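For this view, one protein chain was removed and the others were kept in their places.
This part shows chain A:
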Amino acid sequence: MISIIHFLFFLYSFMIIGSYITLGIISVFETVAYTQKNKFVNYNKILSSNISPSISIIAPAYNESLNIIENVRSLLSSHYANYDVIIINDGSKDDSLEKLIDAYNLICVDFLINEQIPTQPLRKGIYKSTNPAFEKLIVVDKENGGKADALNMGLNISANKYVACIDVDCLLIEDALLKLVKPFLETTDKVVIAAGGVIRIANSCVIKEGKLLDVNLPEKMLEKGQILEYLRAFLLGRMAWSRLNGLLVISGAFGLFDKKIAIEVGGYDTNTVGEDMEIIVRMRRFMEEKKLKYKVAYIPDPLCWTEAPDNYKTFISQRNRWTRGTIETLRKHRKIGFNRKYSSMGTLSYPYWFLFERMAPIVEVLGVIYFAYLIFYQQVRWDYTIAFILLAYLFTVLFSIAAIISEELTYHQYKKKGTGFKMIMIAFLEPFVVHPFILYAAIVGNKDYYFNKKKKWGAMTRKGMTKA
(Lines give C-alpha, C1' and ligand atoms only; values in the text may rest on other atoms or scores of the structure.)
Protein backbone atom coordinates (compact mmCIF):
# COMPACT_ATOMS: atom_id res chain seq x y z
CA MET A 1 0.00 0.00 0.00
CA ILE A 2 2.76 2.40 1.02
CA SER A 3 4.61 1.63 -2.19
CA ILE A 4 1.54 2.51 -4.21
CA ILE A 5 1.22 5.88 -2.42
CA HIS A 6 4.89 6.58 -3.02
CA PHE A 7 4.56 5.63 -6.65
CA LEU A 8 1.52 7.91 -7.14
CA PHE A 9 3.30 10.90 -5.59
CA PHE A 10 6.34 10.17 -7.71
CA LEU A 11 4.30 9.79 -10.88
CA TYR A 12 2.44 13.05 -10.21
CA SER A 13 5.71 14.96 -9.62
CA PHE A 14 7.25 13.40 -12.70
CA MET A 15 4.24 14.38 -14.83
CA ILE A 16 4.07 17.94 -13.53
CA ILE A 17 7.79 18.53 -14.07
CA GLY A 18 7.58 16.91 -17.50
CA SER A 19 4.68 19.15 -18.47
CA TYR A 20 6.54 22.28 -17.31
CA ILE A 21 9.61 21.35 -19.34
CA THR A 22 7.50 20.59 -22.41
CA LEU A 23 5.54 23.82 -22.12
CA GLY A 24 8.73 25.80 -21.53
CA ILE A 25 10.36 24.40 -24.67
CA ILE A 26 7.27 25.02 -26.80
CA SER A 27 7.05 28.57 -25.42
CA VAL A 28 10.60 29.33 -26.42
CA PHE A 29 9.96 28.20 -30.01
CA GLU A 30 6.70 30.10 -30.17
CA THR A 31 8.23 33.30 -28.78
CA VAL A 32 11.12 33.12 -31.25
CA ALA A 33 8.67 32.57 -34.12
CA TYR A 34 6.54 35.50 -32.94
CA THR A 35 9.46 37.93 -32.62
CA GLN A 36 10.81 36.89 -36.04
CA LYS A 37 7.41 37.35 -37.60
CA ASN A 38 6.76 40.73 -36.06
CA LYS A 39 10.26 42.15 -36.36
CA PHE A 40 9.38 44.41 -39.28
CA VAL A 41 5.75 45.17 -38.62
CA ASN A 42 5.25 48.89 -38.84
CA TYR A 43 2.48 49.41 -36.33
CA ASN A 44 2.55 53.18 -36.71
CA LYS A 45 1.26 53.01 -40.28
CA ILE A 46 -1.79 51.05 -39.23
CA LEU A 47 -2.40 52.72 -35.86
CA SER A 48 -3.85 55.80 -37.48
CA SER A 49 -5.73 53.93 -40.18
CA ASN A 50 -9.45 54.56 -40.35
CA ILE A 51 -9.92 51.23 -42.08
CA SER A 52 -8.81 49.39 -38.95
CA PRO A 53 -11.66 47.60 -37.16
CA SER A 54 -13.56 49.30 -34.38
CA ILE A 55 -12.88 48.33 -30.76
CA SER A 56 -14.65 49.17 -27.51
CA ILE A 57 -12.64 49.20 -24.31
CA ILE A 58 -14.95 48.10 -21.50
CA ALA A 59 -13.71 48.95 -18.01
CA PRO A 60 -15.87 48.19 -14.96
CA ALA A 61 -15.23 50.44 -11.95
CA TYR A 62 -16.37 49.95 -8.39
CA ASN A 63 -15.35 52.52 -5.78
CA GLU A 64 -12.32 53.56 -7.82
CA SER A 65 -12.63 57.24 -6.92
CA LEU A 66 -8.96 57.49 -5.89
CA ASN A 67 -7.52 56.91 -9.35
CA ILE A 68 -10.48 57.00 -11.73
CA ILE A 69 -9.58 60.27 -13.48
CA GLU A 70 -5.99 59.21 -14.17
CA ASN A 71 -7.07 55.71 -15.18
CA VAL A 72 -9.62 56.95 -17.68
CA ARG A 73 -7.10 59.41 -19.09
CA SER A 74 -4.73 56.50 -19.63
CA LEU A 75 -7.41 54.52 -21.48
CA LEU A 76 -8.20 57.54 -23.64
CA SER A 77 -4.59 58.00 -24.66
CA SER A 78 -4.36 54.93 -26.89
CA HIS A 79 -2.92 55.69 -30.33
CA TYR A 80 -5.42 53.40 -32.05
CA ALA A 81 -7.68 55.28 -34.48
CA ASN A 82 -10.97 53.53 -34.23
CA TYR A 83 -12.04 52.88 -30.63
CA ASP A 84 -14.19 54.07 -27.77
CA VAL A 85 -13.96 53.68 -24.00
CA ILE A 86 -16.95 52.47 -22.01
CA ILE A 87 -16.57 52.95 -18.26
CA ILE A 88 -19.16 51.04 -16.27
CA ASN A 89 -19.64 52.57 -12.85
CA ASP A 90 -20.99 49.45 -11.16
CA GLY A 91 -23.03 50.99 -8.37
CA SER A 92 -20.03 52.66 -6.70
CA LYS A 93 -20.77 54.06 -3.27
CA ASP A 94 -18.06 56.71 -3.52
CA ASP A 95 -17.91 59.83 -5.69
CA SER A 96 -16.43 58.14 -8.80
CA LEU A 97 -19.28 59.30 -11.05
CA GLU A 98 -19.22 62.90 -9.79
CA LYS A 99 -15.47 63.04 -10.33
CA LEU A 100 -15.85 61.73 -13.88
CA ILE A 101 -18.65 64.19 -14.62
CA ASP A 102 -16.50 67.11 -13.46
CA ALA A 103 -13.27 66.03 -15.09
CA TYR A 104 -14.66 65.06 -18.47
CA ASN A 105 -17.63 67.48 -18.81
CA LEU A 106 -20.14 64.66 -18.93
CA ILE A 107 -23.86 65.03 -19.52
CA CYS A 108 -26.58 62.41 -19.32
CA VAL A 109 -27.68 61.32 -22.82
CA ASP A 110 -30.45 59.28 -24.40
CA PHE A 111 -29.10 55.87 -25.27
CA LEU A 112 -30.98 52.89 -26.62
CA ILE A 113 -29.52 49.67 -25.28
CA ASN A 114 -29.98 46.38 -27.07
CA GLU A 115 -30.32 44.18 -23.98
CA GLN A 116 -28.95 41.01 -25.50
CA ILE A 117 -27.56 39.93 -22.14
CA PRO A 118 -29.64 40.58 -19.01
CA THR A 119 -27.94 42.91 -16.51
CA GLN A 120 -28.71 45.02 -13.48
CA PRO A 121 -30.58 48.19 -14.52
CA LEU A 122 -29.11 51.62 -15.07
CA ARG A 123 -28.90 53.87 -12.01
CA LYS A 124 -28.44 57.46 -13.17
CA GLY A 125 -28.02 56.70 -16.85
CA ILE A 126 -25.46 56.98 -19.60
CA TYR A 127 -23.11 59.93 -19.95
CA LYS A 128 -21.09 61.38 -22.80
CA SER A 129 -18.76 64.32 -22.86
CA THR A 130 -19.60 67.75 -24.25
CA ASN A 131 -15.89 68.24 -24.87
CA PRO A 132 -14.92 66.90 -28.33
CA ALA A 133 -11.53 65.90 -26.92
CA PHE A 134 -13.32 63.17 -24.96
CA GLU A 135 -15.79 62.10 -27.65
CA LYS A 136 -14.56 58.50 -27.37
CA LEU A 137 -15.72 58.28 -23.74
CA ILE A 138 -19.02 56.72 -22.62
CA VAL A 139 -19.76 56.43 -18.89
CA VAL A 140 -22.53 54.12 -17.73
CA ASP A 141 -23.89 54.39 -14.21
CA LYS A 142 -25.71 51.22 -13.18
CA GLU A 143 -26.83 49.31 -10.13
CA ASN A 144 -24.18 47.09 -8.58
CA GLY A 145 -24.04 43.61 -10.08
CA GLY A 146 -20.38 42.66 -9.92
CA LYS A 147 -17.62 42.68 -12.50
CA ALA A 148 -19.23 40.15 -14.85
CA ASP A 149 -22.53 42.03 -14.85
CA ALA A 150 -20.73 45.31 -15.58
CA LEU A 151 -18.86 43.73 -18.48
CA ASN A 152 -22.14 42.37 -19.83
CA MET A 153 -23.59 45.88 -19.75
CA GLY A 154 -20.56 46.99 -21.77
CA LEU A 155 -21.15 44.21 -24.29
CA ASN A 156 -24.77 45.39 -24.68
CA ILE A 157 -23.72 48.99 -25.19
CA SER A 158 -20.75 48.52 -27.51
CA ALA A 159 -21.44 49.18 -31.17
CA ASN A 160 -18.06 47.87 -32.26
CA LYS A 161 -16.87 44.58 -33.69
CA TYR A 162 -14.32 43.83 -30.96
CA VAL A 163 -14.40 44.46 -27.23
CA ALA A 164 -11.38 44.84 -24.99
CA CYS A 165 -12.35 43.94 -21.44
CA ILE A 166 -9.98 45.54 -19.01
CA ASP A 167 -9.54 46.37 -15.34
CA VAL A 168 -9.96 50.11 -15.02
CA ASP A 169 -6.73 50.49 -13.04
CA CYS A 170 -4.65 48.83 -15.76
CA LEU A 171 -2.20 50.91 -17.67
CA LEU A 172 -2.41 50.12 -21.35
CA ILE A 173 0.61 50.54 -23.59
CA GLU A 174 -0.24 53.00 -26.36
CA ASP A 175 -0.23 50.45 -29.18
CA ALA A 176 -1.71 47.63 -27.09
CA LEU A 177 -5.02 47.56 -28.96
CA LEU A 178 -3.36 47.30 -32.34
CA LYS A 179 -1.00 44.56 -31.24
CA LEU A 180 -3.86 42.59 -29.76
CA VAL A 181 -6.21 43.01 -32.71
CA LYS A 182 -3.52 41.78 -35.11
CA PRO A 183 -4.13 38.05 -34.49
CA PHE A 184 -7.83 38.56 -35.30
CA LEU A 185 -6.99 40.22 -38.61
CA GLU A 186 -4.06 38.12 -39.77
CA THR A 187 -5.63 34.70 -39.29
CA THR A 188 -7.29 33.53 -42.49
CA ASP A 189 -7.99 29.85 -41.94
CA LYS A 190 -9.92 30.09 -38.68
CA VAL A 191 -11.83 32.51 -36.49
CA VAL A 192 -9.94 34.11 -33.62
CA ILE A 193 -12.46 34.36 -30.79
CA ALA A 194 -10.28 35.99 -28.14
CA ALA A 195 -6.74 37.21 -27.61
CA GLY A 196 -4.59 38.14 -24.66
CA GLY A 197 -1.16 39.53 -24.01
CA VAL A 198 1.38 39.70 -21.22
CA ILE A 199 0.34 41.47 -18.05
CA ARG A 200 3.19 43.09 -16.12
CA ILE A 201 3.29 44.35 -12.56
CA ALA A 202 3.47 48.12 -12.24
CA ASN A 203 4.24 48.36 -8.50
CA SER A 204 7.10 50.87 -8.05
CA CYS A 205 7.09 51.78 -11.75
CA VAL A 206 6.88 55.50 -12.53
CA ILE A 207 3.71 56.62 -14.28
CA LYS A 208 2.91 60.09 -15.56
CA GLU A 209 -0.38 61.14 -17.16
CA GLY A 210 -1.31 57.55 -17.85
CA LYS A 211 2.06 56.69 -19.40
CA LEU A 212 4.72 54.35 -18.09
CA LEU A 213 7.95 56.30 -17.73
CA ASP A 214 10.27 54.09 -15.74
CA VAL A 215 10.26 50.38 -14.94
CA ASN A 216 11.49 49.53 -11.45
CA LEU A 217 11.66 46.42 -9.33
CA PRO A 218 9.64 46.88 -6.13
CA GLU A 219 11.26 46.53 -2.71
CA LYS A 220 8.85 44.08 -1.07
CA MET A 221 9.58 40.41 -1.55
CA LEU A 222 5.89 39.64 -2.14
CA GLU A 223 5.71 42.07 -5.06
CA LYS A 224 9.00 40.85 -6.52
CA GLY A 225 7.85 37.27 -6.17
CA GLN A 226 4.70 38.06 -8.11
CA ILE A 227 6.76 39.65 -10.90
CA LEU A 228 8.66 36.41 -11.29
CA GLU A 229 5.48 34.39 -11.08
CA TYR A 230 3.87 36.47 -13.85
CA LEU A 231 6.97 36.08 -16.04
CA ARG A 232 6.84 32.31 -15.62
CA ALA A 233 3.13 32.09 -16.28
CA PHE A 234 2.99 34.41 -19.26
CA LEU A 235 6.30 33.76 -21.00
CA LEU A 236 6.73 30.05 -20.34
CA GLY A 237 3.16 28.85 -19.97
CA ARG A 238 0.62 30.70 -22.03
CA MET A 239 2.79 31.04 -25.12
CA ALA A 240 2.94 27.25 -25.28
CA TRP A 241 -0.79 26.86 -24.78
CA SER A 242 -1.36 29.38 -27.53
CA ARG A 243 0.81 27.27 -29.85
CA LEU A 244 -1.20 24.18 -28.91
CA ASN A 245 -4.43 26.21 -29.28
CA GLY A 246 -5.26 25.13 -25.76
CA LEU A 247 -5.56 28.39 -23.85
CA LEU A 248 -8.36 28.23 -21.31
CA VAL A 249 -7.89 31.65 -19.83
CA ILE A 250 -7.27 35.19 -20.99
CA SER A 251 -6.42 37.43 -18.09
CA GLY A 252 -9.35 39.48 -16.83
CA ALA A 253 -6.97 42.43 -16.61
CA PHE A 254 -6.86 42.78 -20.39
CA GLY A 255 -8.29 40.65 -23.18
CA LEU A 256 -9.82 41.26 -26.58
CA PHE A 257 -12.92 39.40 -27.72
CA ASP A 258 -15.01 38.93 -30.83
CA LYS A 259 -18.14 40.67 -29.55
CA LYS A 260 -20.58 38.71 -31.67
CA ILE A 261 -19.39 35.36 -30.30
CA ALA A 262 -19.14 36.70 -26.72
CA ILE A 263 -22.80 37.76 -26.94
CA GLU A 264 -23.88 34.60 -28.72
CA VAL A 265 -22.63 32.48 -25.79
CA GLY A 266 -24.49 34.71 -23.33
CA GLY A 267 -21.71 37.02 -22.13
CA TYR A 268 -19.96 36.73 -18.80
CA ASP A 269 -21.30 34.39 -16.13
CA THR A 270 -22.38 36.44 -13.13
CA ASN A 271 -22.42 33.40 -10.87
CA THR A 272 -18.70 32.78 -10.82
CA VAL A 273 -15.73 34.67 -9.46
CA GLY A 274 -13.60 33.31 -12.30
CA GLU A 275 -15.55 34.97 -15.10
CA ASP A 276 -12.43 35.57 -17.22
CA MET A 277 -11.66 31.86 -17.47
CA GLU A 278 -15.27 30.76 -17.65
CA ILE A 279 -16.13 32.87 -20.71
CA ILE A 280 -13.14 31.55 -22.65
CA VAL A 281 -14.05 27.95 -21.85
CA ARG A 282 -17.68 28.62 -22.83
CA MET A 283 -16.70 30.35 -26.08
CA ARG A 284 -14.38 27.48 -26.96
CA ARG A 285 -17.04 24.95 -26.08
CA PHE A 286 -19.52 26.79 -28.30
CA MET A 287 -17.11 26.74 -31.24
CA GLU A 288 -16.31 23.06 -30.69
CA GLU A 289 -19.97 22.12 -30.54
CA LYS A 290 -20.67 24.08 -33.72
CA LYS A 291 -17.64 22.38 -35.28
CA LEU A 292 -16.17 25.74 -36.31
CA LYS A 293 -12.44 26.28 -36.72
CA TYR A 294 -11.26 28.73 -34.11
CA LYS A 295 -8.32 29.93 -32.10
CA VAL A 296 -7.66 31.70 -28.81
CA ALA A 297 -4.59 33.79 -29.53
CA TYR A 298 -1.90 35.00 -27.22
CA ILE A 299 1.01 37.36 -27.82
CA PRO A 300 4.14 37.79 -25.69
CA ASP A 301 4.24 41.60 -25.88
CA PRO A 302 3.84 43.36 -22.53
CA LEU A 303 0.65 45.26 -23.27
CA CYS A 304 -0.77 46.08 -19.89
CA TRP A 305 0.68 47.01 -16.50
CA THR A 306 -1.31 46.41 -13.37
CA GLU A 307 -1.04 46.94 -9.64
CA ALA A 308 -0.41 43.69 -7.76
CA PRO A 309 -1.27 43.14 -4.08
CA ASP A 310 1.48 44.48 -1.85
CA ASN A 311 0.35 42.80 1.37
CA TYR A 312 -0.29 39.19 2.22
CA LYS A 313 -3.92 39.71 3.22
CA THR A 314 -4.95 41.09 -0.18
CA PHE A 315 -2.70 38.61 -1.96
CA ILE A 316 -4.30 35.64 -0.21
CA SER A 317 -7.77 37.00 -0.91
CA GLN A 318 -6.93 37.38 -4.62
CA ARG A 319 -5.48 33.86 -4.91
CA ASN A 320 -8.39 32.45 -2.96
CA ARG A 321 -10.70 33.94 -5.60
CA TRP A 322 -8.59 32.60 -8.46
CA THR A 323 -8.80 29.12 -6.93
CA ARG A 324 -12.56 29.29 -6.55
CA GLY A 325 -12.88 30.63 -10.09
CA THR A 326 -10.88 27.71 -11.46
CA ILE A 327 -12.89 25.14 -9.51
CA GLU A 328 -16.21 26.71 -10.55
CA THR A 329 -15.26 26.78 -14.22
CA LEU A 330 -13.85 23.27 -14.35
CA ARG A 331 -16.85 21.93 -12.50
CA LYS A 332 -19.36 23.77 -14.67
CA HIS A 333 -17.71 22.48 -17.85
CA ARG A 334 -16.78 19.02 -16.56
CA LYS A 335 -18.43 17.51 -19.64
CA ILE A 336 -15.42 18.69 -21.64
CA GLY A 337 -12.87 16.90 -19.51
CA PHE A 338 -11.16 13.89 -21.09
CA ASN A 339 -13.74 14.06 -23.88
CA ARG A 340 -12.35 13.57 -27.38
CA LYS A 341 -15.35 15.35 -28.86
CA TYR A 342 -13.78 18.61 -27.66
CA SER A 343 -10.45 17.91 -29.40
CA SER A 344 -7.37 19.41 -27.72
CA MET A 345 -9.47 21.31 -25.19
CA GLY A 346 -10.97 18.06 -23.91
CA THR A 347 -7.94 15.84 -24.14
CA LEU A 348 -5.13 18.24 -23.28
CA SER A 349 -6.10 21.64 -21.79
CA TYR A 350 -8.86 20.50 -19.47
CA PRO A 351 -6.91 17.50 -18.07
CA TYR A 352 -3.87 19.74 -17.55
CA TRP A 353 -5.87 22.36 -15.70
CA PHE A 354 -7.64 19.74 -13.66
CA LEU A 355 -4.54 17.77 -12.71
CA PHE A 356 -1.90 20.47 -12.42
CA GLU A 357 -3.83 23.62 -11.52
CA ARG A 358 -6.93 22.42 -9.71
CA MET A 359 -5.41 19.41 -7.95
CA ALA A 360 -1.84 20.63 -7.41
CA PRO A 361 -2.42 22.39 -4.06
CA ILE A 362 -4.44 19.45 -2.77
CA VAL A 363 -1.76 16.95 -3.77
CA GLU A 364 0.88 19.20 -2.22
CA VAL A 365 -0.98 19.42 1.10
CA LEU A 366 -1.63 15.68 1.06
CA GLY A 367 2.09 15.22 0.53
CA VAL A 368 2.88 17.42 3.52
CA ILE A 369 0.37 15.55 5.70
CA TYR A 370 1.75 12.20 4.58
CA PHE A 371 5.27 13.43 5.31
CA ALA A 372 4.22 14.51 8.80
CA TYR A 373 2.70 11.06 9.30
CA LEU A 374 5.96 9.40 8.27
CA ILE A 375 7.93 11.62 10.64
CA PHE A 376 5.56 10.81 13.47
CA TYR A 377 5.98 7.08 12.91
CA GLN A 378 9.70 7.49 12.24
CA GLN A 379 9.43 6.00 8.80
CA VAL A 380 11.13 8.84 6.95
CA ARG A 381 14.00 7.90 4.68
CA TRP A 382 15.95 11.13 5.05
CA ASP A 383 18.31 10.37 2.18
CA TYR A 384 15.31 10.14 -0.14
CA THR A 385 13.62 13.17 1.40
CA ILE A 386 16.59 15.49 1.09
CA ALA A 387 17.31 14.40 -2.47
CA PHE A 388 13.73 14.81 -3.72
CA ILE A 389 13.14 18.15 -1.97
CA LEU A 390 16.42 19.44 -3.33
CA LEU A 391 15.54 18.26 -6.82
CA ALA A 392 12.11 19.94 -6.73
CA TYR A 393 13.56 23.17 -5.35
CA LEU A 394 16.38 23.35 -7.88
CA PHE A 395 13.99 22.64 -10.72
CA THR A 396 11.78 25.54 -9.59
CA VAL A 397 14.80 27.84 -9.47
CA LEU A 398 15.96 26.75 -12.92
CA PHE A 399 12.51 27.26 -14.38
CA SER A 400 12.36 30.78 -12.90
CA ILE A 401 15.77 31.65 -14.31
CA ALA A 402 14.63 30.38 -17.71
CA ALA A 403 11.67 32.79 -17.47
CA ILE A 404 14.02 35.67 -16.61
CA ILE A 405 16.25 34.84 -19.59
CA SER A 406 13.20 34.64 -21.83
CA GLU A 407 12.23 38.14 -20.68
CA GLU A 408 15.72 39.47 -21.30
CA LEU A 409 15.85 37.99 -24.79
CA THR A 410 12.48 39.32 -25.82
CA TYR A 411 11.53 42.61 -24.18
CA HIS A 412 14.36 43.39 -21.74
CA GLN A 413 12.13 45.57 -19.58
CA TYR A 414 14.15 45.49 -16.35
CA LYS A 415 17.22 47.24 -17.71
CA LYS A 416 18.70 48.83 -14.61
CA LYS A 417 22.05 47.64 -13.31
CA GLY A 418 21.77 45.23 -10.41
CA THR A 419 18.24 44.15 -11.35
CA GLY A 420 19.53 40.90 -12.85
CA PHE A 421 21.13 39.90 -9.54
CA LYS A 422 17.96 40.82 -7.66
CA MET A 423 15.88 38.70 -10.02
CA ILE A 424 18.16 35.72 -9.46
CA MET A 425 17.81 36.19 -5.71
CA ILE A 426 14.02 36.20 -6.08
CA ALA A 427 14.25 32.96 -8.06
CA PHE A 428 16.00 31.34 -5.07
CA LEU A 429 13.80 32.87 -2.37
CA GLU A 430 10.37 32.86 -4.01
CA PRO A 431 9.60 29.19 -3.15
CA PHE A 432 9.89 30.12 0.55
CA VAL A 433 8.32 33.57 0.75
CA VAL A 434 5.55 33.51 -1.86
CA HIS A 435 4.69 29.92 -2.68
CA PRO A 436 3.55 28.90 0.87
CA PHE A 437 1.00 31.72 0.79
CA ILE A 438 -0.25 30.68 -2.64
CA LEU A 439 -0.69 27.18 -1.29
CA TYR A 440 -2.48 28.46 1.80
CA ALA A 441 -4.79 30.66 -0.31
CA ALA A 442 -5.58 27.73 -2.60
CA ILE A 443 -6.50 25.49 0.32
CA VAL A 444 -8.69 28.19 1.88
CA GLY A 445 -10.17 28.73 -1.60
CA ASN A 446 -11.08 25.04 -1.77
CA LYS A 447 -12.61 25.22 1.69
CA ASP A 448 -14.57 28.35 0.82
CA TYR A 449 -15.80 26.81 -2.41
CA TYR A 450 -17.30 23.81 -0.63
CA PHE A 451 -18.28 25.28 2.75
CA ASN A 452 -18.70 29.05 2.24
CA LYS A 453 -20.69 29.40 -0.97
CA LYS A 454 -21.75 32.97 -0.18
CA LYS A 455 -18.21 34.26 -0.44
CA LYS A 456 -17.74 36.26 -3.65
CA TRP A 457 -15.05 38.80 -4.55
CA GLY A 458 -12.53 39.90 -1.93
CA ALA A 459 -11.73 43.61 -1.68
CA MET A 460 -8.59 44.91 -3.38
CA THR A 461 -7.26 48.02 -1.68
CA ARG A 462 -5.76 50.32 -4.28
CA LYS A 463 -2.76 52.41 -3.41
CA GLY A 464 -2.43 53.80 -6.88
CA MET A 465 0.62 53.48 -9.08
CA THR A 466 3.74 55.55 -8.44
CA LYS A 467 3.33 58.91 -10.12
CA ALA A 468 6.13 61.02 -11.51
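Basically, a residue touches a chain if its C-beta (ideal position, glycine included) is under 8 Å from a C-beta of that chain, and two chains touch if they have at least 3 such contacts; residues count from 1.
Definition applied: contacts and distances are computed from a predicted model.
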Listed names "Lipid II isoglutaminyl synthase (glutamine-hydrolyzing) subunit GatD", "Carbon-monoxide dehydrogenase medium subunit", "Branched-chain amino acid ABC transporter permease" or "HEAT repeat-containing protein", with the criterion being the UniProt name of the chain not displayed: "HEAT repeat-containing protein"
Options A:Lys45, A:Lys93, A:Lys291 or A:Arg340, residue touching the unrepresented chain: A:Lys45
Residue, one of A:Leu8, A:Leu292 or A:Ile405, that touches the chain absent here: A:Ile405
Absent-chain interface as seen on chain A, which is shown: 36-37, 39-40, 45-46, 49, 51-53, 110-112, 114-116, 182, 184-189, 383-384, 387-388, 390-391, 394-395, 397-398, 401-402, 404-405, 408-409, 412, 415, 417, 420, 424
